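Dumping the structure here so I can ask a few things about it.
Only a single protein chain was left out; the remaining protein chains are all shown in position.
Chain nomenclature is as follows: A, B and C, assigned in order of appearance, with residue numbering initiated at 1 for each chain independently.
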Amino acid sequence: MAGNSFGNVFRITTFGESHGQAIGVILDGCPAGIPIDISEVQAQLDRRRPGQNDLVTQRQEKDEVHILSGIFEGKTTGTPIGMILYNIDMRSTDYDNLKNLFRPGHADYTYFKKYGIRDHRGSGRASARETAARVAAGAIALKLLAYYNIKITGYLISIGTIKAVEREISIIEQNKVRCPDVNAAKKMETYIQELKDAGDSAGGVIEVIAKGVPPGLGEPVFDKLSADLAKAMMSINAVKGVEIGDGFACTELKGSENNDSMLSDGFATNHAGGILGGISTGADIVVRVAVKPASSIAKTQNTLDIQGNRVEFSITGRHDPCVAIRAVPVVEAMMAITLADHLLRNRLSRLSDM
Amino acid sequence: MAGNSFGNVFRITTFGESHGQAIGVILDGCPAGIPIDISEVQAQLDRRRPGQNDLVTQRQEKDEVHILSGIFEGKTTGTPIGMILYNIDMRSTDYDNLKNLFRPGHADYTYFKKYGIRDHRGSGRASARETAARVAAGAIALKLLAYYNIKITGYLISIGTIKAVEREISIIEQNKVRCPDVNAAKKMETYIQELKDAGDSAGGVIEVIAKGVPPGLGEPVFDKLSADLAKAMMSINAVKGVEIGDGFACTELKGSENNDSMLSDGFATNHAGGILGGISTGADIVVRVAVKPASSIAKTQNTLDIQGNRVEFSITGRHDPCVAIRAVPVVEAMMAITLADHLLRNRLSRLSDM
Amino acid sequence: MAGNSFGNVFRITTFGESHGQAIGVILDGCPAGIPIDISEVQAQLDRRRPGQNDLVTQRQEKDEVHILSGIFEGKTTGTPIGMILYNIDMRSTDYDNLKNLFRPGHADYTYFKKYGIRDHRGSGRASARETAARVAAGAIALKLLAYYNIKITGYLISIGTIKAVEREISIIEQNKVRCPDVNAAKKMETYIQELKDAGDSAGGVIEVIAKGVPPGLGEPVFDKLSADLAKAMMSINAVKGVEIGDGFACTELKGSENNDSMLSDGFATNHAGGILGGISTGADIVVRVAVKPASSIAKTQNTLDIQGNRVEFSITGRHDPCVAIRAVPVVEAMMAITLADHLLRNRLSRLSDM
Partner (left out) sequence: MAGNSFGNVFRITTFGESHGQAIGVILDGCPAGIPIDISEVQAQLDRRRPGQNDLVTQRQEKDEVHILSGIFEGKTTGTPIGMILYNIDMRSTDYDNLKNLFRPGHADYTYFKKYGIRDHRGSGRASARETAARVAAGAIALKLLAYYNIKITGYLISIGTIKAVEREISIIEQNKVRCPDVNAAKKMETYIQELKDAGDSAGGVIEVIAKGVPPGLGEPVFDKLSADLAKAMMSINAVKGVEIGDGFACTELKGSENNDSMLSDGFATNHAGGILGGISTGADIVVRVAVKPASSIAKTQNTLDIQGNRVEFSITGRHDPCVAIRAVPVVEAMMAITLADHLLRNRLSRLSDM
C-alpha cells in the first residue's frame, strides 16, 4: 500500500535513503532451486554504479552487495532473499545549503507536502540511489529468465536531439553512453561533456528488448503485460514516457498498416512490440522509455524556500549530467522483474497436472 | 492476481464478456457518504456507448446500468458497489467465420495460447466492451473527486497525422471526434469517414488533464502517481504509449529548460505535468495516451487458423473506425479511479488526530 | 483493502445486502478448463438456503444462482466468473422498529460508528445472507479440488453442551442438524426446538476435514495454511474461535505426546491436524470452528437507540435458532476456497519446466 513493493508473485520491496545507513531489497516469491553466484549480482550493480566513467556522477560507491538470506549452498531456497548495500561515500554537508529549499525538478516540495518531514540529504528516499536495490533484485530475475532462455538488452537510442540509427548490440557496453550506434555515440559523448561543462544536463530515450518470451504472459484486463511494463518503467526516477512497439508513432498508421500479419513462422512485422490484448505474442517485447534531463544542475536557479521566499541557489554535489546512461541497467532490471513475475503468474492460468 | 482488479483502496473488479449475459464491476473501498444519482453514472456511459454517432460502431447498446448494492437512500454506505449492464444487441453469428482464426492485431492468438480456450464471440473478455464497466466505476470516482474540487477533461489531440492546435475545451463534446480544435475536428471527421468507407481504421492521441489535484498524491517508490497513471492508461484496449507532461519531448530539452521554476503562486511552467518524484505538485496533471488504429477492419487480410494454415478473411461485424473517440471517457474514468485511489491513500501518510 | 475480497490467486469478491437488489460474487483467478454445471453450484446453495427445514429461518429464498460470465461452452475460460442471486422474499418492514436501535450482539452499532450510515434492513451487508455468495464460489473451488482428488466434509460436533461422540459421515445430511452422531442429533433437534419456542438461540461447534490434500500447501511465514484457514473461518458471521488439529487441547499435552511420529505410510497420529510449519503434511486437514448463538432472538432485550436512550425491544423477523446448522456449507466453502488458493499458489514454489 505504501508503494515500496513491486510485483505480485516475484515481489520486491526496497528500502533505504541515499545518505542513510544502507539501501536494500527483499525479494519474496523467488522460486527455489535457482543457482545464484553473488558475483553475477555484483556485475549488474557495477554497470549501474556511480563513478564508472567521467560522464557520470563521481560519487565513489563500490556498491558491494551483501546477501543476508534466502540462498543456501548456492541456490535459492524459496524463502525471501535479503540484500543490502551500505552507503559509504556520502557528503551530507553538500546538502546543507539545500536543506530549506525546494529544488526545481526534484521531489523536495512534494515529499514535504506529503509527509510534513523529509530527509534532505542527497534527496533521501527520492534519490536514484534507490534503483541500485532494483538492479540487485533484477540480477536474480535475469537468472530465472535465463533458465527459460529469455534475454534482455537495453541501450540509449537518443540523447537530446542526437538519435541512434544503427542497432549494433555488440558495441553497447563499449562506449560511455551505452549507444548501439558508433557515430551517434561519439556525438552523444561530446554533447554530454559540453553540458557538464556548462553545468547543465541532458535527457534521452532508452530502448529495451526482451527476446525469447513465450506467448501467454500478461493478465487481462488490468495487469496486462504492457500495463505492468508501463508502470515498471514509469516508476523509475526521471522517467516521463513509455511506449510499447511502435507506440506513439502507430497512431499515424492505418489499421491495415499496423496489424501484424501472422505467418507460419511468426509475425511478418512487429508493430505491436510483442504484446496483443495485453498478453505476449512470442515476438520480441519492445519498450521505449523517455528519461528527462537530470534536475540537479550546477547552473544558478531560482526557487522557493520552506518559508515561501524566493531564493537563488546552485547545486554543488556530484551529479550525473545524463542519468539515462546509468538508467539502462535499471530499465533492464525492471523489465526482468516484470517478466519474471508474469512468467510465474502464467503458471496459474490453466487446469494442469500440477 | 488474475488481473481483473485495479486500485488499492478505491478498487474495481470488472467482469463479463462482450457476448455473454452481462458485463459489470464491483467497486470496493468507496467511502461512505457520497451522494450518487444513477443518472450521473448513466450519463458517463452514454458518452462511451456504441451507436452514439455515425463515426463509431453501430452496435445498438443502450448500456443501461443497474446498481445492485452499496447505495442506500441515495448515498454510498461503504460497502461494495455492484453495477451491471446486460448485453442486448449481440450478433454472435457475425463471428462464426472467425471462430478458428487468429485475427491480426487482436488478442485471439494470445488468449488461446494463454488459456487453451477462448470465447471467440465479439472478442469475449478482450473486447473493448469491458471498458463500459470502467466508465461506470469512473462515474463514482468522479463524484468523489468533485467533492474535493478535482475536475478531469479528456479530448483527442490527433487522429492519424491530423493534429489539434487549439485547446478549446467548450467545443469538445460538440463534434463527433471530441477534438478541442474546430478546424482539426472537421478534418478528422472527414478522414475517419474516408477510412470507414475504405474498410480501414485510424489511431489517435488522447490528452487528459486533471485540475485541482492537491499536492501529495502518489506513493513512492513504485506506486508513483505517474506509474499508476501509466498502468491505468496502458491497461485500456488499444493503448500503446503513455506520457506525463512533456513526456518524450522533454528528452530533447536541457535540465535548465525542463526544470519548472517555483513562484510564490505556483510553478512558472509545467513541463513535469504536475508530478515530481512520483507525487502530485498541485499543478495540472497532464497525461497523453497513444491509441492504435482499431484492429478490426473490413479490408481483406491474411492470417493463420488454429491448425496453422494460412487463410484469407475479412471482418463483417460492426466496428469503430477510430476507437480513440469512444476511448476518451474511458481514459477520463481510469484517471478518475487512479486519482480517487491516491487521494484516499494519501490519508495514510502522516500521524494525525484521526 | 476494503475487505470484501478473499484469496490471492483464487480470489473472490462478494457484494450485496440482505434487502438490496441482489447479492453476488466475482471469482477471479479460476484456471481455465474446469467443467462447470450450474446445477452443481445450485446444489451447494440449496444446502445453505433459508427455509430448508423447520429448525432454520423461514425466509423463503430459492437462492437461484445466475452465472453472468467466465464460463463458455460448459468450461471455465480463465476470465472472472460473475454470479448473482436476486433477493426475493424480503420483508423490510420487519426491521422498521429496529431502524434506530443497536441490537445487542449485532453489527448495528459498529457499522454505524464506522461508516456513519447503515442499511438497517435485515442487517444489510452484515447479514449472514452474504455467505450465499461464498457458497457459490466455494462450489467452483470444490470442482477444482475434486480434479485433484481433494474432498471436504463438514458437520456439527456440538450444539450447546450436547456433543457428538460418533463420526458417522454418511448420516450428516440425513438429520436437520448436520450431526454425524445419530443420538446426539436427536437431542440437538429437541434442544433447538425448545430454544426456538422460548425465543432463544444456540451455538455450536463445526468440524471440517479435508482429505487428499497433498503436502506442500501453505506459504510461510504469514500465509501459513493454518493462518489462512483461521482467517477464512473467523471471517464467517458468528464465528468466535478456530483451532487446527488438537487445537486448545494440545496445550495440555507434552511434546513427546503431541509430536506425530512418521511412519513409512504416513503419520502415526494427527495431533497436528495435517499442518506443520504452516504447510500441509499430506495427512487430513482438521479444523474446528466455534459458532456463537445467533444474536437475533425473539426474547425481549434492552439496548440503546441512536440517541443514546435505553430502550426495550424484541425482534420479530424470521431467524435461525442455531445458525451453525446452515453455516456448515459455508465453512466447507471457505475451506475449499482457501485450499484452492493454496493449491494454485504452490505451483509457484520451485523452478520447473513450466
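Rule of thumb we're sticking to: contacts are C-beta pairs under 8 Å (C-beta built on N, C-alpha and C of every residue); 3 or more make two chains touch, one makes a residue touch a chain.
No experiment lies behind these values; they were computed from the predicted model shown.
Checked against the hidden chain, the listed residues C:G78, C:P180 or C:P293 yield one contact partner: C:P293. Screening B:I152, B:M262 or B:L344 against the full complex identifies B:L344 as the residue touching the chain left out.
Although one chain is hidden here, its contacts on chain A can still be listed: residues 1-5, 8-9, 11, 13-17, 20-24, 26, 28-30, 32-33, 66-70, 72, 75, 77-82, 84, 114-119, 124-125.
Considering the complete assembly, chain B touches the hidden chain via residues 1, 9, 29, 31-34, 78-79, 144, 147-148, 214, 220, 343-344, 347-352, 354. Residues 1-6, 8-9, 14, 102, 104-107, 109-111, 113-116, 125-126, 130, 158-161, 195, 200-205, 215-216, 218-224, 226-235, 237, 239-248, 250-264, 272-273, 275-282, 290-297, 299, 301-304, 308, 310, 324, 345-346, 348-350 of chain C touch the missing chain (whole complex, contact as defined above).
Note that only the chains that are shown with their structure count from here on.
Common neighbours of chain B and chain C (chains touching each): A.
Legend note: the chain whose CA centroid lies nearest the centroid of all displayed protein CA atoms is B.
Most remote chain with respect to chain C, judged by CA-atom centres, is A. Between chain B and chain C the centroid-to-centroid distance comes to 38 Å (mean Cα coordinates, whole Å).
For chain B, residues that reach two or more other chains under the stated contact definition are 1-5, 8-9, 14, 114-116, 125.
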